[in-house]
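Only one protein chain is missing; all other protein chains are in place.
Our next item is chain A:
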Amino acid sequence: MNIKHTDWALEHLEDHLQAAVDLELWTIPFYMSAMYSIKDRESDAYQLIRTIINQEMLHLQCAANIANAYGFSPKITPPVYQGTKIPHLNFKLDPSEKTEPYMPYTAEIGPLDLKHINGMCLVELPEFDPPPLEILLESLINEYSTIGAFYDALRFGASLLKGHIKGGVRQVDYFSAFYRNMPNMTVTESGGAGFDQISLLIDLITDQGEGQCKKDPTVPSVFQNTADDTEPSEDHFVKFNQIKDAGGPDGCKLPETFSTKPVSEYTPEDIQLQNILVKQFGQLTQLLESLFRGENPDNFFPVMASVGGALRNCWEHGVTPKFSETNQH
């Protein structure tokens, strides 16, 4: 159901910002699991996914910084990975000819295979038409067809409420050295000037990844990684399609992944490895929440790095990673 612009209240904006955080967070374990399942760390697929994961972390930071500028510190909860459900996106709203090439897909944690690379492409599916003059503001957040449409709405709502922006509140910046052309990664100003900064961060998110409609798919130089990206000018959708195309129509040319074993064959050590990942990812979500709440937890990055190691450890032992006890089959 559409709502009127004037009905946008701070609470509704917060819902959108929380949804943005949820969505960015959701992608990280999903993509990480696919990346770490690849045996050859030098493979193009591994390296491309690595660059995308880094940018998803950046996008999570951006979404949290925007939220904090409105006085709202986002909640970080372990995402759910079930069936084909990707939070807040409804692909049924997309033209079927746009989504058909990426079927079948899955939203469950797993190795890099055809279904997973399809799911990754769908997450990053661009808007194929320019944004309508009349921005559609959905009352239900999962009524957006693409992330681009979602962020268009968020930007519009944010502009309506720019008077609420306070700069310099609980801003986090771990990435500016990787983007030397980017003026600022944080919201330091209040009001209208602060909105310009917020709008820049939304542009960064959508131009790098989640499918802003644009005639030229090249990521503008201001948003290009200047340090450690193999293809800094390509957006996520292009990168994932590159992997999908190289994998062939049935995905059999995708890079070799670690073989997995059925749960029934897990040893106590295997289960321990899975539990370590669950525990560390749980810690990570708590630390992220405190990070975006203005605290400065010392062990945030060590735990985040440890999650990567625990994940890799699972795959190397044939164990499918698990990020929470309850939110994943």
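The rule is simple: a contact is a pair of C-beta atoms (placed from the backbone, for glycine too) under 8 Å apart; a residue touches a chain by one contact, two chains touch by 3 or more; residues count from 1.
Heads up, the rule we're going with is that contacts and distances are computed from a predicted model.
Q: Quick one: find the hidden chain's UniProt protein name among "LodA/GoxA family CTQ-dependent oxidase", "Oxalate:formate antiporter", "Dimethylsulfoxide reductase subunit B" or "NAD(P)H-quinone oxidoreductase subunit 3".
A: Hidden chain, UniProt protein name: "LodA/GoxA family CTQ-dependent oxidase".
Q: Which of these touches the unseen chain: A:81, A:151 or A:178?
A: Here the residue in touch with the unshown chain is A:178.
Q: Among A:27, A:47, A:65 or A:257, which one touches the chain that has been omitted from the display?
A: With A:27, A:47, A:65 or A:257 as choices, the missing chain is touched by A:47.
Q: Among the options A:272, A:286 or A:324, which residue touches the chain absent from this view?
A: The single option touching the absent chain is A:272.
Q: With respect to the chain omitted from the figure, which of A:167, A:217, A:282 or A:308 is a touching residue?
A: Only one listed residue reaches the unshown chain, and that is A:308.
Q: Name, in rising order, the residues on chain A that touch the hidden chain in the full complex.
A: 40-42, 47, 174, 177-178, 180, 225-230, 232, 272-273, 276, 280, 298-302, 305-306, 308-310, 312-313, 316
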